[in-house]
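Partial view: only certain chains, each at its native spot in the assembly.
Going in written order, the chains are labelled A, B and C, and every chain counts its residues from 1.
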Amino acid sequence: MIEPTPKQVQEEKIYRSWGLSDSEYELISEKILGRLPNYTETGLFSVMWSEHCSYKNSKKVLRKLPNDSSRVLAGPGEDAGIIDIGDNQAVVFKAESHNHPSAVEPYQGAATGVGGIIRDIFSMGATPIALLNSLKFGPIDNDQTKHLVKEVVAGIGGYGNCIGIPTIGGEIAFEKCYEKNPLVNAMCIGLLDNTQFKHGQASGNDNLIVYVGAKTGRDGIHGATFASDEFSNKKKKQRSAVQVGNPFMEKLLMDACVEIIHEHSEWILGVQDMGAAGLVSSTAEMASKADSGLMLNLDNVPQRETNMSAYEMMLSESQERMVLCIKPEFKKQVLGFFESYNLDAVVIGKVTSDKQYRIYHNDELVVDIPVDSLVEDVPEYDHQGIMPERIIESKEQYIPEMESFRDTWLSVLSSPTIASKAYLYQTYDAQVKSNTVVKPGSDAGVVRIRGTRKAITSTNDSNSRYVYVDPYIGGQITVLEAARNIVSSGGIPVGITDCLNYGNPEDPEIFWELERSVQGIADVCRKFDVPVISGNVSLYNEFNKEAIYPSPMIGMVGLIENIDHITTSCFKNSGDLIYVLGSTSSDFNGSEIQNLQLGKVEGALNDIDLDIEKKNQNLILSAIKQGLLKSCHDLSEGGLAVALSESAFENKLGFNIQTNISTVEMFSETQSRYLITVDSKNKNQIESLFGNNFECLGFVTNDSIFTVKARDGELDLELNEALNSWKEAIPCLMK
Amino acid sequence: MLLAKVYVTLKDSVVDVQGETIKDATHSMGYKNVLDVRMGKYFEIKFDKRTDDFENDIDSICDDLLANPNIESYRYEIVEDN
Amino acid sequence: MKFAVIVFPGSNCDMDLYYAIKDGVNEQVELVSYKETSLDGFDGILIPGGFSYGDYLRSGAIASHAPIINEVKRLAELGKPVLGICNGFQILTEIGLLPGTLTNNRQNRFICEDVQLIVENNQTQFTSEYELNEQITVPIAHGEGRYYCDDETLQMLKDNHQIVFKYTHDVNGSIEEIAGITNKQKNVLGMMPHPERAIETILGSDDGLKLFQSMVKKQKDEVQL
């Protein structure tokens, strides 16, 4: 192929198909370069200035999020954020979305999503200790969705299991709006044993740039180069740009990178993974952060395919590749080190002092632009939001119809959002490394830190129904729900990573959703002093102009100071007293039962009293620290009915309760509530701690029966019948 | 009875992570003249009898089930098998 | 007693085993690379779980050509204890130290869960601390754990009491619910469940501990003789 000339790029407006607007192109050619960029340069600008790399549409909104606290060692800007957990240890975590790749090729899309987020963690020198994921699909009522679910789950497991990092938690939801646009968000947590970490920087004149890992192919290049034949005959096309993950190679890469950063820190100045926009994004960012320039020679890049152009090599998203900046005197040692791991490592360039980004290919200078133009000069867009018409500001609550208390109870349990996801998450190795104390199935996953009394707890949460009906309060709830899960397991929330999944931000209504929900998230984070230290934005999640629900996903990490505090959601012994902390009112807008009965969610949400929320979190933590709680489960979707059932299932214990709450209110989703059990001998102690904001419901039984006397109705339900509805729903749909 | 022999292979442009690992293994076993290994799948499907749209049926089975059209291509032969 | 944990590229339960020995039974343990050619000085060989070489081609297949394998075979022939867990079991069948093969689970997917095992033979150096028919809780985590062998081999396993652990129910489609077997001499044990993940109650179970205690006891008894 003969590359178009700079003139052709301009005249035929080739840049448009790569996502650059006319005004952006003009800015580049007239203001930044003072000449027309050539084909390759235009390609570099187009990816570096994409939303994915530059956040040009969301930066302003992201600034709302607080990113500092006394524990933060590094916030957004690095591959991942870092939180101090004491004793010279820190945790590093980040979440990443892989929605579009997973829609196109579900297995590999999900697998490479996991692979990518793991690289972000070990590139900081941290040892990955846990994975989580948040998945959203359409309802499982057709073969296509079944296939998507099966392949995405297999891809996540395939990668995580093979590389040997336990998957300790996550969430899976089903909603019509995700049918053609599934969400696949993955999160990784790493442990830094020494708070000395490696910045992703390329500094110091003449220091060397080393490429490590898999060879470069034409993977993931969706530019104009072969776009035409790509979409013409989908099934029979002979070329494919799909990235394929190689967890085996990543395991070698991970072990090698962690070891070299720990043992030979004097050899290296910076480490960065090659993620989206591969070589260009990793190297340009490394140089820009260090205020340096860079010279690369593409002829040295290990290549899997023949005749690759500079454009293709720079933009390739081949997986399992890293870039290091090293001191020249250690070149031999570094290359030898990676060779002992059977990994390709070659010098592909060096750091320069003039802040230019220069690329040579076939002995020709093919790119010569200021480094900062790629990273710093991206225009920022300020969109104006408009409140969508569907938003009903009335806080009047939907009141469920209930013919049969029992049937409603069972149908809520078997609703896919509520039903057990074990059939799916059981395909993830949750225990490898032998540190997992709480596996998927409780409120939050927990891994202990070997050699200490500490443990880390984490959860992924998003309830896009709430965000859809009321972005601001919905945003608040997303953070609060995550925090309740952390607190229930015995942890103090210490930090957040997020994936902000929305539709097209150029649509003012969608921008409004984005702005309002992030405001809600930010306000809660400030109030609770929980910083957002990393994250990811995924916009344009639409199919045929139908956007997904606004879906911010919160990945929260908590610190458990003493493993004795680890608490799980399941009932432990018959005779234990059951309490609900927090009061219940009619909160049905956006709820599971509203969705079940109306087939949709609507109506504004009641305001949340953040002081009560905070107070209840503190009460739970203090009860846990005093050793008073046998179990603790936050109340979320499906309300008290679901929480009671879930707590009963694991150990097959029944319960006998009597309450002032009405039968419909058993399904109300009032915030800030917890279901706890307590040894009866601690009755007085817990009640005096809780003050007046609780109800003692009854006790745990060993007769496998759910007995409920509500204000206006009763229930006697066999545990096994309830268990079946809850446990078999997903396997049944997947058949 | 009919037997369809289906060969599913990765498209050339797709990295074959298994093939590469196998190639490395052959080298460490001493077979240095191995230049490349590609790994695919091979299916033998027995059919009762020829249907009206037989080749079409096989194409659909391949497209929807045996091969992942995003990264793989396939070919097949049909032989009588009695 | 001094144990070697063999580390292949892609092994990922090596540290779990390391800690099971070091902290679980307080014995000496070293990680030994697949590239080594000598295991002199070790009293027991442990082959960990994971995905050696990504489990590409077939689980255990590529690892069976690693330099260390000849030495593993040599020590096994000398009667030293060799324990392969999960991928380790798959490797032991691939190199012919144990009969049969591990193939795709009946469900055709990976399964991670706690399972119940029955100790079928407590007269081995790996199980002497268990009661006969004792029921223990040990996690599994595998996609290819369905034990298969031909009828003749199965008969031989039974006649020689080589079946050491069985699942209490059909977990993955294994013939006769087989979870772990030894060789004829009973110094090589392969099992799919992970005893090294069951050595502390905080992790859910410590039923795996007795397996390592049995190995240590056998060696101490021998030293005393």
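We adopt the following convention: a residue touches a chain if its C-beta (ideal position, glycine included) is under 8 Å from a C-beta of that chain, and two chains touch if they have at least 3 such contacts.
This structure is a prediction, so every number in the text was calculated from the model and none was measured.
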| item | value |
| --- | --- |
| Copy-number formula (whole complex, one representative of each chain type shown) | A x1, B x2, C x1 |
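Criterion: only the chains that are shown with their structure count from here on.
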| item | value |
| --- | --- |
| Category of the chain touch graph - line, ring, star, complete, other | complete |
| Between A-B and A-C, the pair joined by more C-beta contacts | A-C |
| Separation of mean Cα positions, subunit B and subunit A [Å, integer] | 36 |
| Contacts with two or more other chains, residues of subunit C listed in rising order | 53-54, 56 |
| Residue list for subunit B, restricted to those that touch at least two other chains | 17, 21 |
| Subunit A-facing residues of subunit C, complex | 9-10, 12-13, 15-16, 19-20, 49-51, 53-56, 109-113, 139, 141, 143, 194, 196-197, 199, 202-203 |
| Residue ranges of subunit B in contact with subunit A within the complex | 11-15, 17, 21, 24, 63, 68-71, 73 |
| Subunit B contact footprint on subunit C (complex, rising order) | 53-54, 56-57, 62, 65 |
